[in-house]
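As structure tokens, the structure follows; a few thoughts come after it.
Missing here is one protein chain; the remaining ones are kept as they sit in the complex.
Letters A, B and C mark the chains in the order given here, with residues in each chain numbered from 1 onward.
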Amino acid sequence: MLIPHPLLGLRDAQEFTYLGDASLLNRPDASSPDAAVAFFDYVYLRDNPAGVHRELWFHEQGDRSWLIVTRNTLTHEILNAELACESAVKSEVLA
Amino acid sequence: MTDLMAITALGAVAPYEFQIGGLVIRENTELALASLSLGRGQGAPTILGTSMPDVGQWLAGPEVSAFWTAPNQWFIEGEGRAHEDFAAIVKAAAPDCAVTEQTDGWVAFDVYSNDGFKPLEGLLEKLVNIDLNGFGVGTALRTGLHHMSVYLIRRSDTHVTIMGMRTFAAALCHALESTAVRLR
Amino acid sequence: MRYSGFRVIKEALLGQKGWRPLWRDPEPQPRYDYVIVGGGGHGLATAYYLAKTFQKSRIAVLEKGWLGSGNIGRNTTIIRSNYLLPGNEPFYEFSMKLWENLEQETNFNSMVSQRGIINLIHTDAQRDAYRRRGNAMLFAGADAQLLSPNELREMVPFLNYDNARFPIKGGLFQRRAGTARHDGVAWGYARGADMRGVDIIQNCEVTGMRIEGGKVLGVETSRGYIAAGKVGVAVAGSSSRVMSMAGMRLPVESHVLQAFVSEGLKPVIPGVITFGAGHFYVSQSDKGGLVFGGDIDGYNSYAQRGNLPVVEDVLEGGMALMPMIGRARLLRSWGGIMDMSMDGSPIIDRTSVDGLYFNGGWCYGGFKATPASGFAFAHLLATDRPHETATAYRLDRFARGYLIDEKGVGAQPNLH
Partner (left out) sequence: MTRLTGGVIDHETALRFTFNGKTYSGRKGDTLASALLANGVQLVGRSFKYHRPRGVLSAGSEEPNALVTLRGGAREEPNTRATVTELFDGLRARSQNHVGPLHRDFMAVNDLLSPLFASGFYYKTFMWPRAFWEKLYEPLIRHAAGLGRLSGEADPDAYDKGFLHCDLLVIGGGAAGLSAALGAGRAGVKVILADEDFQFGGRLLAETHQLDGMPATSWVTAVMAELAGLENVRVMPRTTVFGTYDHGIYGAVERVSDHLSAADGAVRQTLWRITAKRSILAAGATERHIPFPNNDRPGIMLAGAMRAYANRWAASPTRHPSDPVIIFTNNDDGHRTATDLLAKGVPVSAVVDPRSDAPTFGDYELITGVVDDTKGRLGLTSVRVTQNGQSRWMPCGALGVSGGWNPNVHLSSHHRSKPVWDDALLAFVPGKDLPNGMIVAGAAVGQGTTVKALRSGVEAAVSSLAALGIAAEPIDLPDADDTAAAQTAFWHVSRKGRAWVDFQNDVTVKDIVLAHQENMRPVEHLKRWTTLGMATDQGKTSNISALAVMAELTGKSLPETGTTIFRPPYTGVTLSVLGGGDTGKHFRPTRYTPTHQWSASQGATFVEVGAWLRAQYFVQPGETHWRQSVDREVLAVRSGVGLCDVTTLGKIDVQGPDAAEFLNRIYCNMMGTLAVGRVRYGVMLREDGHAYDDGTCARLSENHFVVTTTTANAAIVYRNMEFARQCLWPELNVSLISTTDAWAQIAVAGPNSRTLLSRVVDGFDLSNEVFPFMACAELTVCGGLRARLFRISFSGELAYEIAVPARYGNALLERLAQVGADLGATPYGTEALGVMRIEKGHAAGSELNGQTTAQMLSLGRMVSEKKDSIGAVMSRREGLAQDKRRLVGFSPIDKSEAIVAGSHLFTQGETRNTTTDQGWITSAAYSPHVGSSIAIGFLEEGDARMGEVVIAANPLEGREVRVEVVSPHFVDPEGGRLRD
């Protein structure tokens, strides 16, 4: 596969390490009363869609950026890739 | 100056050199390195007259050169300065940045061609999965090579530097040499 | 119709005219007591044991494609019970015992072949870990043997002992392990279930679940609505898709695992060999092909195909371990979709919906579990109690912290 790195262009997927669903960006608040339930959901449950999936790839043999890649799990077609830190900062601003 | 004797990444006294066909592979033991990272909201500094290059670029300056390694991060190179406290020099030039000693973290193999880029291309296409069309002079990138991680810098039409983690030096050297031999 | 050598000879003389279909192609009934979703190995075995052992009737197996088209038809056919943890080992040993009697049980030669499995040891720490595991196997009633380097060399002399990057220091051997003919397993259970009245309905895709008041009433299918007393889902690879029809999210990701077979060769490899320092395991089929595999590709996928890096990774391991296979050729590769669970172990449990039962999360180890999984799932469906060897396979173990993590890598499915 080729990952369209937002800064570096198409790079071979072998340079990357895969983590999983991009929902792992949304780490729950440990101090909230339902933290146990929220963390169970965060750590263990997955939508695991057959189709478009937002997921985290780490450019470990590259610039060490964490990327959010939007990829179709049925076709492996990649629709988008963005830097996770920018997305993380953005969602913070929105929140 | 310490009286301890330094050895090369390959455990030798003298730098490695190998020549085959139109290619020369030479270990550069004199290259000083320091990483430089910007803190949040900081602008990129100029280090001893060298400004920080753009994404994926390498830039040679009057005293030092630099290449981009990650967002807001560069490696600063000091040719022939491996025995100096290069990180301290860089830190002095950019006191607000996070600077880390890297000289001994890496082994640098300079690969030269005496016949244009072609022989280098032949070697690189056997080693790294990068599009060499986009690997023009002044490009720096990191990729995988035989299960190792390397930086590649295209310093000129006929000169590429391949930098690997120092403790992998023997394996990297083997990969370069055996591949070059098989090119014949 | 009973299969036997005598029958084969008789039919040979009579021009093969007497052979009957292995199973019927019935039209779906409007209602069944038990609807098993998934006509793969586990689903068919479940139906078989429900009918045979638990004497249930009015059972249907619904299969989206052709029966046996899932992972039962695309795996590397290994059977073994060499697990470490108490939540797993008794279950897999139960499965092994069912394997050992499978042909006689189903009157179908699934070619269970106990030629042994060797897990190679490359470091002292690995030997300690395998000693712990081997002892755990013995305490669970399985067999295990720790092989010295010399014993190993005698058994498999063709490994790269003398020029190895990771020295071979011995092996953990399970003699009763081996392989089975994967399609034959599905067909044996299917034929056995069909003979006991189970309706195996192919080309019948479940498209929805009818749930009212927290109870499942039946399933919507591509061939119409089918009412059900109980619905058992055994669709590993597609678990998340099917269970989402009941509004559930699972501790499961779908990943692709590639497997490979070489061109046919005269026998060279006796049993199953697993390389402990690379991603490679291999056996040789009765037809002569080297059947081998390695790691999963590592990214979520439903595509039933993988990519080159893993092909190369597997063969790098293969060539490092046994360079004598080098001049053989890869004949075919394929990809199966694995239910990779969050602790690497399966789930056989009731769900929050009354009457809906789930069997999945088999990672890449589902084939060897087929008999026990079917038996335990049938037990659960029939009695509403977990089978004694499957009590740890609870769905709530993730929330409560009773993980069965053989590899110790945590909640990251692609590392299991």
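Everything below uses one rule, namely that a residue touches a chain if its C-beta (ideal position, glycine included) is under 8 Å from a C-beta of that chain, and two chains touch if they have at least 3 such contacts.
Model, not experiment: these values are computed from the prediction.
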Please provide the labels of all shown chains that the missing chain touches. A, B, C
Touch with the omitted chain, as defined above, among C:140, C:177, C:272 or C:395: C:140
Can you say which of C:96, C:112, C:198 or C:291 touches the chain missing from this structure? C:112
On subunit B, the omitted chain is touched by residues 1-9, 11, 29, 35, 37-40, 72-73, 82, 85, 98, 100-106, 125-133, 146-148, 165-172, 174-175, 178-179, 182, 184
Touching the absent chain: which residues on subunit A qualify? 1-2, 10, 12, 17, 19, 24-25, 27-28, 30-31, 35-36, 39-40, 42-43, 56, 58, 60, 64-66, 75-78, 83-85, 88-89, 92
List every residue of subunit C that touches the chain not included in the displayed model. 3-5, 7-9, 11-13, 15-16, 19-25, 65-66, 68-69, 73, 86, 89-90, 101, 103-104, 107-115, 122-123, 125, 127-136, 138-141, 144-146, 158, 160, 163-167, 181, 183-184, 187-188, 202, 262-268, 278, 284-288, 303-305, 307-308, 311-312, 315-320, 323-334, 397, 399-403, 405, 407-411
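We take it that only the chains that are shown with their structure count from here on.
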If you average the CA atoms of subunit B and of subunit C, how far apart do the two points sit, in angstrom? 49
Multi-chain contacts in subunit A, i.e. residues touching at least two other chains, fall at 14
Quick one: in the complex, what on subunit A touches subunit C? 1, 13-14, 18-21, 37, 40, 43-50, 53, 55, 71, 73-76
Subunit A partner contacts - residues on subunit C that touch it in the complex: 238, 240-241, 244, 249-254, 298-303, 307, 309, 342, 398-399, 411-414
Given the complex with subunit B, which residues does subunit A contribute to the contact? 7-12, 14-15, 60-65, 83, 85
